[in-house]
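Excluded from the complex is one protein chain; the other protein chains are retained at their positions.
Letters A, B and C name the chains as they come in the text, with residue numbers starting at 1 for each one.
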Amino acid sequence: QREDLIFETGSTTKTGVDLPTPKGGMDRLGGVTRKKSVGLPGLSEPEAVRHYVRLSQQNYAIDLGLFPLGSCTMKHNPRLNEKVARMPGFADIHPLQPQSTVQGALELIDQLATWLKTLTGMPAVAMSPKAGAHGEFCGMMAIRGALMARGEIETRTRVLVPASAHGTNPATAVQCGFTVDEIKADARGRVDMEDLKSKLVDSSDIAGIMLTNPNTCGLFETDIREIADLIHEAGGYFYCDGANFNAIVGRVRPGDLGVDAMHINLHKTFSTPHGGGGPGAGPTVLSEALADFAPVPFVVEEDGVYHLVEQRSGEGSDAFGRLCAFHGQMGMFTRALTYMLSHGADGLKQAAEDAVLNANYLQSRLKKVMTPAFDGYCMHEALFSDAFTAEGIETLDIAKAMIDEGYHPMTMYFPLVVHGAMLIEPTETESKAELDRFCESLLSIAEKAKAGDESLKGAPYLAPKRRLDETQAARKPELRWSEPDKIAAE
Amino acid sequence: QREDLIFETGSTTKTGVDLPTPKGGMDRLGGVTRKKSVGLPGLSEPEAVRHYVRLSQQNYAIDLGLFPLGSCTMKHNPRLNEKVARMPGFADIHPLQPQSTVQGALELIDQLATWLKTLTGMPAVAMSPKAGAHGEFCGMMAIRGALMARGEIETRTRVLVPASAHGTNPATAVQCGFTVDEIKADARGRVDMEDLKSKLVDSSDIAGIMLTNPNTCGLFETDIREIADLIHEAGGYFYCDGANFNAIVGRVRPGDLGVDAMHINLHKTFSTPHGGGGPGAGPTVLSEALADFAPVPFVVEEDGVYHLVEQRSGEGSDAFGRLCAFHGQMGMFTRALTYMLSHGADGLKQAAEDAVLNANYLQSRLKKVMTPAFDGYCMHEALFSDAFTAEGIETLDIAKAMIDEGYHPMTMYFPLVVHGAMLIEPTETESKAELDRFCESLLSIAEKAKAGDESLKGAPYLAPKRRLDETQAARKPELRWSEPDKIAAE
Amino acid sequence: MRYLPLTPEDRKEMLATIGAASIDDFYTDVPEAARLGGKIAGLPDHQGELAVERHMGALAAKNRTASEGPFFVGCGAYKHHVPATVDHIIQRSEFLTTYTPYQPEIAQGTLQTLFEFQSQVAALTAMEVANASMYDGSTACAEAAVMACRVTRRQKVVLSGGLHPHYAAATRTVCEAQGIEVVQLAPGIDAELALAEAVDDETACVIGQSPNVFGTVTDLTPVADAAHEKKALLVSVFTEAVSLGMTMPPGEMGADIAVGEGQSIGNPLNFGGPYVGLFACSKKLMRQMPGRLCGETVDADGNRGFVLTLSTREQHIRRDKATSNICTNAGLCTLAFTAHMTLLGEKGLGHLAQLNHEAACMLADALEGVSGVELLTPRFFNEFAFRIPGDAGDVLEKLDGLGVVGGVRASRLYPGKGLDDVIIAAATECTSEADIKAYADALVKVLA
Partner (left out) sequence: MRYLPLTPEDRKEMLATIGAASIDDFYTDVPEAARLGGKIAGLPDHQGELAVERHMGALAAKNRTASEGPFFVGCGAYKHHVPATVDHIIQRSEFLTTYTPYQPEIAQGTLQTLFEFQSQVAALTAMEVANASMYDGSTACAEAAVMACRVTRRQKVVLSGGLHPHYAAATRTVCEAQGIEVVQLAPGIDAELALAEAVDDETACVIGQSPNVFGTVTDLTPVADAAHEKKALLVSVFTEAVSLGMTMPPGEMGADIAVGEGQSIGNPLNFGGPYVGLFACSKKLMRQMPGRLCGETVDADGNRGFVLTLSTREQHIRRDKATSNICTNAGLCTLAFTAHMTLLGEKGLGHLAQLNHEAACMLADALEGVSGVELLTPRFFNEFAFRIPGDAGDVLEKLDGLGVVGGVRASRLYPGKGLDDVIIAAATECTSEADIKAYADALVKVLA
């Protein structure tokens, strides 16, 4: 299945659009014009459609089957959400048009904020973060702002991060000017409380902790209240990575656990499409202690009129500033609110419970052959180590073999605290029949892995492509198309 | 690639919709209620989406590649047309709401009618036929009406139909109460004029002729004017099957050829989607002689107000009646008019010319190995016989082998006047590069067919399914799902 | 031209390969007198998307949509909610831009959905088999009449006075061309009751409708019995497919052929088309059915697969001896129907039917409360007729002025039949209580 590049099939003189004829004779560019040709190939519309439709068929997708990527929450993306997002009243409005002409948009943001605050039990939310990692940044910047207000930003620079954390957590902490102090996991896959306490013996430099809960091992942090108390006593703040909020919606409110800030991945918990890697949206809920340190802009309602506050005026402003242009990922807000209204309070809770039930069902069936990383029930994802595999067969081989069975692989080698980790998250939108089929496929591969079946090393055999040479790609990066002879000449 | 049936995966207690709770306690059915369960399986939305997305991937489509079905005109279907058809102002209006509330819809019908009349050079058009064959029926019923008005319906019952005609032509003639008299093709693939003339020696029972032009051999009927004259002199009418109008738009107007009635397949010439077999639309243009015999309803404009005439009142009415409920395939009208406006008079002509150029290009390249059915240039499709194949290899084998090359087969065994016919229509929306790739694939198969390569008999090897047993399907028809034990019990 | 991939250079090169001097060479068979010189006059040149969209958008904006306010128009087409998923599915390239599945190896997507569609229609109508759809309900009705004549070798069909008059007209058109006698009974709210008596020994079939065009639901079992006694067939018609979730289906009334309109499931109003005709019958009549049929079989590897079958009935094989000249089905509308039906399932369909019925009951209650209104339909599902003092056309126009699209005046369907004071109104799951109140309030005003 080779699909030529547009640079190979298109031409700079071809176009797939028809535009009116320019009038000519107008020029106010003052000579600041493009000198060289752009080198952009065009295709007629039929050719372009085929190019993308053919390419699309080289992708696996939720709409084709179970997509068990742990920590990614690949659940069904309702088409109603797509329809609503395309209503001209949402899609065709400009972020800078007069506020009186976008009252519905501002009201929508306000409604979504209310849902998020209510579901998390938190008093405030910053809506503008553009993705989960951006929400982390927002939350840590709010902590930074609070520390500044306390005059302690110079001294409180240490952030505790568990070894099992998403890579974004330490990266974010550093970007906010903090240093990272890693805390260990215990044998139960949770924060090692002894290690944590030892890190807090001298707490004068503690800015806070970044903790995922349920954590990346798919487990609820049993000591979370104690952790929160310890951090607060130490003078720090509790940032909770909300990537796994989907497991507990309606069962627990992060606000009741002592959380000070938490981002919410709308594409995980509230089903906005992953889209091959974005766009995301990461609204970040904040505690009383941090609420004043939220960035601009935000929406306030007064007598039924919605105002968008774009600047915090005056000297006393605590806002840390602005995260990005305009007001946030409106297109994702429409989808998320549509999803919430569709589920309601009852459905959201049921969804969380079904996600957890599905994961435990998989865990209980798969552990017949595979090695669970930890004892006991899991939350919304089941974690296995590679302990059960024969010498020479590794997690990667199992993952690639799943492709031949018609499935997307699970998350592999994450979290780092488990050897050869396989993290499986089915989500609530899988039927029992689909889970059973999946278990049978995976168990048959696992049996082969246990038996040391070398054929796994060659998988996938049936995918659009065989295993790709990532080393070559990194060694001599070709990041764009070049004329063939230009490549040869290099 | 097995996809279970919804009857195997769904259940009557499952549903993929959420509806408000009924109030209960209301019943005005008077006891005329359903007694037995319906037996309809339901699926949750995620399951349903997957079912159809997976099934869709078992289809070949224009959006995936060249679809060279002769006589079917599988051209690009612009997405703009789909978008426009879904505008609420078109999709969400009822055929029986007050005419004052649907003026835009009536105007649209009027505009489309104007385009059709102008392009064909005909004075009238009946818009309500729901498909090409329905348009044939409309046209032949108008002829019937005219003959009735002349008091000759009892005597004029014979309709001439060339042997190469689409099967719908004779079927339609019979449905309109006529008998069919077949005329031969000559060695040039056109109407045999001698045979025709011999059929007209006694012309008192002649109702008319049904002729496709360009004809189903992909050739323009050179004697068309003479044929028209002969038929008219004989007291009959000239029905032209407009299936191949796409080859001549902007180059010839059927009205200038003496045509009395012609249907236009909006899905062929004007790109409304084929949709796996419909819906079609077959507006039928009529000459002065037949204009009064058009069916209801029709649109008339008066002082900028559009009226839908739904009944021909009074005794003097010539309309033959009504073809169907309501006013025609509005959803197809929106698409066709969008297509026409996009192309304009210049683009429609260019499209016809490119269609003919593409077909001749294929013919000239393919005839190196394959046997053209007739000499000379073709119009929009190229016709080959199986004369070049080795003993034992037939057209079907070539067709199925094309599937393995990633193409949909051409039309096979039609028209009937050519042995093992292969009718190839590329359409104007194929690029030269695509045509070249196609030629190479088909020529390689043709070489094998010439050499008697037995492997062709097993093709396709790479499709979602191997050759299907059509005999079994017809011998013991299973037209619906039944409970497995119910089948066994039979 | 955005849809035309050939460049001027391509064209030149291709002409050279062919050995033609210009495109004109291919058109030399056209009689000279008929060759067009330049462009066809009177039509504009090509336009970009933006311009076309604006043109069409301006036309669309001149229409009032059924969702804009209280809306009660039915009589053969119904405003229902279509799940977003359905439209997504029918827009899949692989369904939208493919042809009739004549090459089953690469058309299982279309074929399996047709098989499932047939199975669903058979279940819905409680009939034994169904075809892969017809153009719409009215043409399906006409085909049923002709088929009944073919089966019984008789030449007379009886049409109920409750049959949708467009269906009756379409059936008359087809029958009269074939010399079939059509007996049209007088229109009436409860006209199906008169059907049993109208059957005689020459009758090929009687065609009754439930719910009929006035909304009346009727158990046609006595009609079936009367017909069968005379060796005639009962053709049972419906225009509101949702009604079958609740009311007695053709199969339970002894119908030999069931035909109906499937628009209500999965398809928008579309100003009357395209819709999807449902056609079902008893197994023994199977080989006399018109239209496309999909059947189960196996492939060369023994795997289950589906194909179009019994095509010896069809025009492309049988030519002048075909059962019908039909050679398409309602493809995408069929897909929309089956996808929506799969989402509904029996549970959702029953639920949906109940909501429709309740909305109509509430509407009836509200309108009966308006002084001067007389409810005419004795038993109904989601639609009924009522009499008002005065001309229905005037009343509807005034209602329109108050923002209420109040239904269909019976005289639009039956001009000159003394039904000038009758309105037929429908309610569905889209009808809110506020809509109903708005109607009643407006009617009070109009009739005051």
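Following the convention adopted for this analysis, a residue touches a chain if its C-beta (ideal position, glycine included) is under 8 Å from a C-beta of that chain, and two chains touch if they have at least 3 such contacts.
This structure is a prediction, so every number in the text was calculated from the model and none was measured.
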*Please provide the labels of all shown chains that the missing chain touches.*
A, B, C
_Can you tell me which of A:H134, A:R156, A:K199 or A:K448 touches the chain that was removed from the display?_
A:H134
*Given the contact definition stated above, which residue among A:V84, A:M370 or A:I398 touches the chain not shown here?*
A:V84
*Tell me where the left-out chain touches chain C, residue by residue.*
2, 48-50, 53, 81, 83-84, 88, 91-93, 343, 429-430
_In the complete complex, the non-displayed chain touches which residues of chain B?_
11, 13-20, 43-47, 49, 53, 78-80, 82-83
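Rule of thumb we're sticking to: only the chains that are shown with their structure count from here on.
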*Shortest path length from chain A to chain B (each step joins two touching chains)*: 1
*Averaged-CA centre spacing for the pair chain C and chain A, given as whole angstrom*: 46
*With chain centres taken as the means of their Cα atoms, state the distance from chain B to chain C in Å.*
19
*Listing for chain C: what residues touch at least two other chains?*
1-5, 46-47, 49, 51, 83, 85, 87-88, 93
*Tell me, which residues of chain B touch at least two other chains?*
45, 49, 53, 57, 61, 63-64, 76, 78, 342, 429-431, 434
